[in-house]
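Presenting subunit A:
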Amino acid sequence: MKKTTKLGAVSALSLVIGASAAFAENIKIGFIDPLSGPFASTGANGLHQLEFAADYMVNQNGGVLDGDMFEVIGFDNKTSPKESLIQLQVAIDQGIRYIVQGNGSAVALALTEAIDKHNRRNPDSRVLFLNYAAVDPALTNEKCNFWHFRFDANADMKMDAMTDVIAEDDSIKKVYVIGQDYSFGKAVADAAVSMLDEKRSDIEVVGNELHPIGKVKDFTPYSRKIVASGADAVITGNWGADMLGLGKSIIENGFDGPIYTYYGAGSGMTAAFGETGKGVIRLVSEGIVNPPPTEEASAYYDAFSAKYPEGNVDQTRISNTVGMLAEAIKKAGTADDVVAVAKALEGMEYQTIWGSKVMMRPEDHQAIQNINILNHTDEDVTYTFDSSTFGVVNEATVEMASADIATTCEMKRP
Partner candidate 1 sequence: MSTPALELKGLKKSFGKAEIIRGIDLSIGKAERHAVIGPNGAGKSTLFNLITARFAPTAGTVKLHGEDLTGLEPFQINRKGLSRSFQITNIFPAMTVFENVRCALLWSMGYRYSFWDMVNRKRDLTEGTEAVLEQINLSERSHLPAGTLSYAEQRALEIGITIAGGANVIMLDEPTAGMSHSETDYITDLILKVTEGKTLIMVEHDMGVVFGLADRISVLVYGEIIATGKPADVRADARVQEAYLGAALEAEH
Partner candidate 2 sequence: MSQFDPDTDLPKGARPKEQITTDPSRPSERMQFRPLMIAVAPWVIASAALLMLPLVFTNNSALTIMNQMSITIVFALAYNMLLGQGGMLSFGHAVYAGVGGFACMHIMNMSDFFASFPLVILPLFGGLFGMGLAMIVGAFSTRSAGTVFAMISLGVGELIAACSVIIVAFFGGEGGVSGDRTYAQPFFGVEFLQQIEVYYLTAAWVVLSALLMYLWSRTPVGRMANAVRDNPERAEFLGYSSRWVRFYSFVASGFFAGVSGGLFAINYEILTEENLNTASSGVILLVTFLGGVGFFFGPIIGAVVFTLVQTVLSLQTELWAFYAGSLFLATVMFFPGGLAGLIMMHVPAFKMGRARLLIVPYLRTLLPAAIGILGLAALVEMMFHFRHAATGDNEMTLFWTTFDSHAILPWIIAGAITLIGLGIARATAPSLKDAWNSANTAPASQTVKGGAA
């Protein structure tokens, strides 16, 4: 917040007098995500985690290269692709060469194309796009480009891990797939059906449906169908209010099997699920906070909690993003030549503070890492979320998940 305000003032001033603002020593990282509007909570939490990671992992260790510090600047895109593109331009004009974004595949798709075009048209001010959470497989497949790096596992990889776990659970015979009616929701559903069929053809998909995104006020009718179908497990890619609404409604209407989710924790959701979600909500994610994997991780989390008592480290990949960027800059020996930094990132193997390894696959700039299935509970939770007594505890780990997953990416390198 502090930095946002200060740099905002500078940027506006430079805008008014029409001067360029590329003078600082710092390595600037532009964070373009919603900071106002309905999805502001996720965006603001992400910004806090990024600022903290930059501070804790880089700046407090003396920075990179010759003591250059990471400086995170927040830009509010209001979840709008249009605003994102405007803010991208503002960020580039401020001398920012690293763009971090995660919320919303629509925004990510708009940004990756805009950055690709920008870099082609303006070789002097090229930027890299570090995507920490937009999971649309297209970003590392048909829409891939040299400037985009994804530090999260994509939707298919997460589904691969999720179905691995489901396949091993013999009590699951019937699965219900439900999601939001848009590209990501459809991708999740398609992946679930095809992968379940491949791994456990005896599992019956008793329901597969899409509901309007962000428009459903009451999920009861959907829950009724799920309960009536006799499903043993539910798979959903829902996020935000749609996740909470669906989850609460399913449980309330008498379902007690596991609900496998992509985005079922943090941002107030863990607190809101509370007791009702215990033992029901399963989350597919990368990175473990419970049980604490390493001492380093515990120190990191404790420091974060001291700074943001109400915040969660619910996206460990953000710290990986910062760590890997710092490594790449060190390796390239420059922060200004983003092509060199990108080349350093390609194929990098990185030991995370969370006790696992991340490999940036050069073919499609997709991070390969462990994927975990976490359980929402209040037992044995060291680090709880949302100032509640609940948190997510690791239940199963898929090592270096989908390392060989195919990609259609035809990377064009400069």
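In picking the candidates, the idea was that all candidates are chains of the complex that A comes from, given by their letters.
Going forward, a contact is a pair of C-beta atoms (placed from the backbone, for glycine too) under 8 Å apart; a residue touches a chain by one contact, two chains touch by 3 or more; residues count from 1.
On a predicted model such as this, the values are computed, not experimentally measured, just so you know.
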For subunit A, which of the options 1 or 2 is its touching partner in this complex?
2
For subunit A, which residues are in contact with candidate 2 within the complex?
1-2, 4-6, 8-9, 11-12, 14-15, 18-20, 35-37, 40, 44, 48, 75-76, 78, 80-83, 85-87, 89-90, 92-94, 105-106, 109-110, 113-114, 117, 121, 136, 138, 181-184, 212-213, 215, 306-309, 311
